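One structure is given here, and the rest of the page talks about it.
Of the protein chains in this complex, all but one are displayed in their positions.
Moving on, here comes subunit A:
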Amino acid sequence: MAPALCAICKTGRALIKRPKNHTKLCKSCFINIFEDEVHHTITSSQLFYPGEKVAIGASGGKDSTVLASVLKTLNERHGYGLELVLLSIDEGIKGYRDDSLETVKKNAVEYDMPLLVVGYDELYGWTMDQVVETIGKKGNCTYCGVFRRQALDRGAKMLGIRHVVTGHNADDVAETVLMNLLRGDLSRLSRSTSIVTGDNKSEVKRSKPLKYSYEKEIVLYAHHKKLEYFSTECIYSPEAFRGSARTLIKQLERVRPSAILDIVRSGEDMARLVPGESASSCGGCKSKTETPVAAPEDDAGGCGSSNGRNPGGEMAAMDKQLRENEEAEGLEVDITKLVLESKNRQKEKQRDSATKNGGGNPKPTTRQVLGKCQRCGYMSSQDTCQACTLLEGLNKNRPQIQI
């Protein structure tokens, strides 16, 4: 049997079946199309301006390694005029970062980019090891998750860089969409899909140029470009909802490869359907205890547990919380009333929103109803952000703080 020929150049041997749509491509056409698609995303979303200093959040993992490689390539090829630096966070867990930091250091040399490493001790005054010492092993995931979410922004701000790009890929975004549907968290859903969080006015803007790139293609790209990366096995298991969503995505991808992209598309569209941010936060639970923290990124992935419970417990805890709410408020009755009332309101709103959305601003606007933390200036829905709350507790040397 003669080897199949590449669907694009018709001359090279088709060695790669694209995970995204199963077209058969040769190695160089695959690399080209992968880069071209990222380039398209960058230009159509106008992610950068010439001369901009951009920090690549570098963990040594595949996503950020590929991001660094692709950005370097595109920056030279298309003359973006970007000043690219690698920014790594050291959580201060003895031994944990050693290997991945080595990888990042090698990348820095290979890509000829400056590497900046910022430690939790500089950012928060505490290393993770010190946190564990103080509060014990139980619940340290809370701190790790909360601190990690802000670390890149704080680090960039410290270094005077106003734009951080992260390696979040299409699988991550799709996962976050399904996770937030499962959690019933519409406000996070609406924030998680946009390619940029924050804007030129905010202190640090974040974006994800690989938003439409499949994880499997990122792995393939790294493989064929012979990129060196460190497969980070997160030391904590992912929170239950994310883990559950991840499993589901893998199953869907097997059934229909486009499903990941289709979920991203759905998520973007649904983001425009979320009625006023604050009103919709945390559907169902009256959000006294479960108030979602207004982090601009909730897609930390891996060790992103937001509440420090053991993984299986998170879903059980939410289930319990919801049931208590139902009992306490006779919610079943209220809901139907609400549906009816809101139906009439929606009819009016519909016309407004339809015109609003139909106007010249087709991009999902990040709703900046969020305030700022009064201590650190980080985006937050409360006066004091979650990290500062945790820090306050740590500094008082109290063992456990209720979020």
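Everything that follows uses one rule, which is that a contact is a pair of C-beta atoms (placed from the backbone, for glycine too) under 8 Å apart; a residue touches a chain by one contact, two chains touch by 3 or more; residues count from 1.
Just so we're on the same page, contacts and distances are computed from a predicted model.
K.L.:
Which one, "Cytoplasmic tRNA 2-thiolation protein 2", "ADP-ribosylation factor-like protein 2", "Geranylgeranyl transferase type-2 subunit beta" or "serine C-palmitoyltransferase", is the UniProt name for the chain you do not see?
P.N.:
Hidden chain identified via UniProt as "Cytoplasmic tRNA 2-thiolation protein 2".
K.L.:
Touching the hidden chain in the complete assembly: which of A:S44, A:S231, A:Q374 or A:N395 does that?
P.N.:
A:S44
K.L.:
Which one, A:N32, A:S202, A:S266 or A:T384, makes contact with the chain that was left out?
P.N.:
In the full complex, the listed residue that touches the missing chain is A:S266.
K.L.:
Who touches the missing chain here, A:N75, A:Q130, A:S202 or A:S258?
P.N.:
Missing-chain contact among the listed residues: A:S258.
K.L.:
Taking the entire complex into account, which one of A:A68, A:L210 or A:M318 touches the absent chain?
P.N.:
Checking the options A:A68, A:L210 or A:M318, the one contacting the hidden chain is A:M318.
K.L.:
Touching residues of subunit A against the unshown chain: what are they?
P.N.:
These residues touch the chain not displayed: 37, 40-41, 44-45, 177-178, 181-186, 195, 212, 244, 248, 251-252, 254-256, 258-259, 261-263, 265-270, 272-275, 280, 283-284, 315-316, 318-320, 322-323, 326, 332, 335-336, 339-340, 342-343, 346, 349-350, 353-355, 357-359, 362-363.
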